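One protein chain omitted, others in place.
Entry: subunit A
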């Protein structure tokens, strides 16, 4: 167990270092002036340029530049954005929680719908219910997210006028940002008409969450269904059956755990797909998250912003995947590494 902990700690530290190293090298690869790519400031005069070069240690060796970069990174001194000249740390602290919020709600929806549905259809497979679940999952998995989001907007916002088209909350409400999660912020704030604000924020959330969650739910259903079908054919299930346990007892005692463990790492890997989808949906719904922020950054060639945004998002995904893998290994040490569930 201690060996496992040390190994995964080692892995996490190494991966983080590799990602930071990559983000350190990015400004050298981006086109344009290296100094502007690193600092986000276009120098007016030669004096300013020299001062900036000294500040970012560009006159020193590559190694001392890297050490300087690390120091700045951990001090929260991430430089400024090219287009707004605002501090990148503040901008990311504002936009990233909005993305996480959407990711969390979408995964909660997918888990609460997808996993039970997968179990039900996998336990009694090849009946009409299972057939319709499989059909749903194949169809839903084939939806391009941006098209789905656009159709939702056309139907529910423009035609039926039930739900708002864009943003997180109506402009009438001024919610101070504390945690960055809009629902939590409303809960913590002391604005008048809290109930209305809460309801409004929920209405803004519904369409983006559903359009992301549909695709993920479809995937979860398929993984869970396959996994439980494989588990229920194992010898120990037949042995339990022959001992006279009921179907319900077998499922909760043996089936559930053994089916869930191999799909955990796969579900964690889906977070990367989920984040891609969330980023696309953000641009459609003008959700002020990091995806919209990054895509605007690329339109305006804001290299410091791209570098930092890329680092933060990939760190988040990486740490999540590695810790899930660690968790599954810790729960079930006998499981072979790299053997995951299939569709």
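What we mean here is this: contacts are C-beta pairs under 8 Å (C-beta built on N, C-alpha and C of every residue); 3 or more make two chains touch, one makes a residue touch a chain; residues count from 1.
Going forward, contacts and distances are computed from a predicted model.
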Candidate names "Polar amino acid transport system ATP-binding protein", "Homoserine O-succinyltransferase", "Antimicrobial peptide ABC transporter permease SapC" or "NADH-quinone oxidoreductase subunit H"; UniProt protein name, chain not shown
"Antimicrobial peptide ABC transporter permease SapC"
Tell me which of A:88, A:182 or A:313 is the one touching the absent chain.
A:313
In the full complex, which of A:133, A:197, A:228 or A:280 touches the chain missing from this view?
A:280
List every residue of subunit A that touches the chain not included in the displayed model.
11, 14-15, 18-19, 26, 29-31, 138-139, 141-147, 150-151, 154, 158, 269, 271-273, 275-276, 279-280, 283, 291, 294-295, 298-299, 301, 303, 306, 310, 313-314, 317-318, 321, 338-339, 343
